[in-house]
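If you scroll down you'll find the structure; I have some questions about it.
A single protein chain has been removed from this complex, and every other one stays in its place.
Let's turn to chain A:
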Amino acid sequence: MDSTAQAVQLQPALAHTTGQSIALSTAFAPNSNLIALVPSPLETQLTPSTTQQRQLVYAAQFAVDHSHRREFIVHSYTLFASLQKIAQDGTTDIYGAPSQPTQDQLSYYNRIIRLYQDALVQQLPIIQADTTLSPSLKSHQLTHHADLHSILSLTQLLYLPNDGRGDGLVGEELLDWVNTVDRAPSAEEGEELADLSRPWEHPNFWPYLHRCILRAHLLSSSTLLSLLASSHPSPILRDLATLATDLLNTFPRSTAFRTEAEFLHKLRIWKAEANKSEKRAEELFAAAEEDEVLGADDDLRLDFETSFRCLFELLNGSESRVLEVAEDWREALGAWGVWVNPGGRREGVPATLQLITKSHPVDSTLPSEAVQSSLILGDVPRALQQSNLLSTWLVAHLSDLLYHLGVLDSPPPSSSSSNSYSTDLRTHFLLSYTDLLQSDPTLWRVTVDYLAACGEEGRARMRGVLKGVELSSEAAERVGEVEKSGAEEQGMDVEGASEKENADPEQREKENRQPSVVEEVLRVCSEQGLEEEMMSVCKVWSEQLIAQKRYGEAVSFCVRAGDSKRIARIADRVLEEYVVHGQESFIAHVDSIPTSLLRPPSSSLHRDLFGASSDDLTSASRASSPMGSDEGAGLQAPFSSRLSFLARYRDFFAFYARGDRRQAAGLLVLLLTSGVAPKGFYAVMLLDVLPLLSAPTTLDSLLITPSETYELLRILEELTSPISATGVDIYGHLDSLARLLGGGEEETGEMRTKRALRQLEVVRGELARHLGRCCCL
């Protein structure tokens, strides 16, 4: 257990009644790293307290990493994702670990790691410009980014060389890295010295010169030396300086040559020259006592002698001298590849570092240096472990890269022991990175993709993340509610299609955007093959749509979830709309349901049942349906039996409205007698029969035939007989009708039933009269 965990105080402090000790209760938010915390009673004191006090809810964010911005996270995520794609193209060995990456892949990886670095660099001006950061925080963040950059560039240098194979000379690259990571000596020092008329008298002259040579800033060194060569009063010193300047000016840099052989050849010639110069220098030292300036001042002479000796030794690549002059291990390492062992390659670097660290140990308190040295020594697991202390972002992406390079151990064979919790390093670090990502709910897509790269455990967590995604853009909704609570609620009352027209642009935009989150989640689920989650999301969303009375869309989501029960429930709700809000509302809701579901083309059974008579109407309402007909194509009758009833009942209204009473009557009787309608709705439909019964003149003009009338009477009897026998509407047959007929709030259920029963008696009377008239014709 981490003993360094610090305690955090609650602000404001918990104010509770003195003497009353309390407990705490917590709850995790479903979609972010947020935990809510409240003061709770102890289990021994589940009693109301005497003093009344308004209670506080504390919300605490955990696992929040402020060192990176969202843009950076998203940017680096795109790089991560493309890396996964490239890696997928590669082959894997029998253990599932990537085999040696191909040349193409290596150059891609090299590109990716450079892009990671670019992403970091792009952050620097943003941090600089951020006025919300305190100066100390700002400089901390800048250093942090620089550290990450240095580690990535070192990784690139050592493990992902630009040439792909990394068998070239490494010295200049290493030195270049050292010069980038740790700029020294500073340009100001150089300028200050160059401005002096006698710079060699400045105490910093020689240290500066030596460090310039270590860092191979040859131009600055030779400029300074040429000052000495041209203007020092002592001729011997002038000679020495000229000797050194010449050497510096002729020093071959490997970067200037096209082939290695050419460079090494030139280097050999130069080395011989340097040897000669050193000998010549020794002669000059010997003659220095006779020099008119130096001869007079022994201290001065010895001083110059040591400094020049040091300079020549550096140029000749003396190991001990380089170690002596270098300030830290990085400087020594950089100088090594230029002066001591210019022909060095990557294989030799670890040994060199081991040699250097004997006199310049790595400061292990600085995580970035520790990581760097481990990387150089080739101890990848250790490097990752140390990067973990530095940055979760870094270690996740670094381990991923190194894993794909094949330098990280492959995961242990799975299920070796059920007790083991261990996963491979890369998975482990990626998972801890996703922990941080979860603190930002808007990053769920990013989180899911990282988790997708984490095997079984990642998948399990992915389910949790996807379940927690807030489907509706409620945040926007809530703002809206705060701003215009009244207006919004009015909008909810306007039914169906008119709602969209009336809504203001903001609201319309909201509605357009809402499904997109759902679709996004569904897309991700199907990409990841999470069937169950997909169904669950469809169900949850359709439930929310039902709550918003968007029945049409709700139905199509139910179909996707294969949830016929819920469709039946929606059908009931649409009927409820008819009862509560009336015909227009009902029609609007039915029309919002995708036509292909209302009237499945394959359902020949229903076509036979209802004949071809309503075909023209079908096409009319199809055109008016807001949803495309492709939505449920191929879905069969199981979903549609309840929906068909809605469609037919809506047709009935349409027939009736355009005066086609014959069609209307036929359809209504068919609905009643075929058993398609839900039982609770029979009573309502019987009431609809009334206007169709009136005044037949001939037998042909009869809308409802005598036999149909008998049938209707039978249905009526079926409904009312249990009620007249018991006095109560046990089966709720009259429930819908009773409510349709309305009445005051204060009315009891019994009174309503009675009234509904009276209405049905009227229907019975009318049916009887109709039968009588029919007989007379």
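The rule we apply is simple: contacts are C-beta pairs under 8 Å (C-beta built on N, C-alpha and C of every residue); 3 or more make two chains touch, one makes a residue touch a chain; residues count from 1.
Throughout what follows, contacts and distances are computed from a predicted model.
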Hidden chain of the complex, named as in its UniProt record, picked from "Small ribosomal subunit protein mS31", "Prefoldin subunit 6", "Gamma-secretase subunit APH-1" or "WD40-repeat-containing domain protein": "WD40-repeat-containing domain protein"
Identified contact with the non-displayed chain, of A:His202, A:Arg238, A:Arg463 or A:Arg662: A:Arg463
Contact with the hidden chain (one of A:Ser368, A:Gln438 or A:Thr720): A:Gln438
Touching the absent chain when the full complex is considered, from A:Ile356, A:Leu425, A:Leu530 or A:Leu767: A:Leu425
For chain A, residues in touch with the removed chain: 1-2, 4-14, 16, 21-31, 33, 35-49, 52-67, 381, 385, 388, 391-392, 415, 418, 421-423, 425, 427-428, 431-432, 435-436, 438, 455-461, 463-465, 467-468, 470, 474-476, 478-479, 481-482, 486, 489-490, 492-495, 536, 539-540, 543-544, 546-547, 565, 569, 572-573, 576, 579-585, 739-745
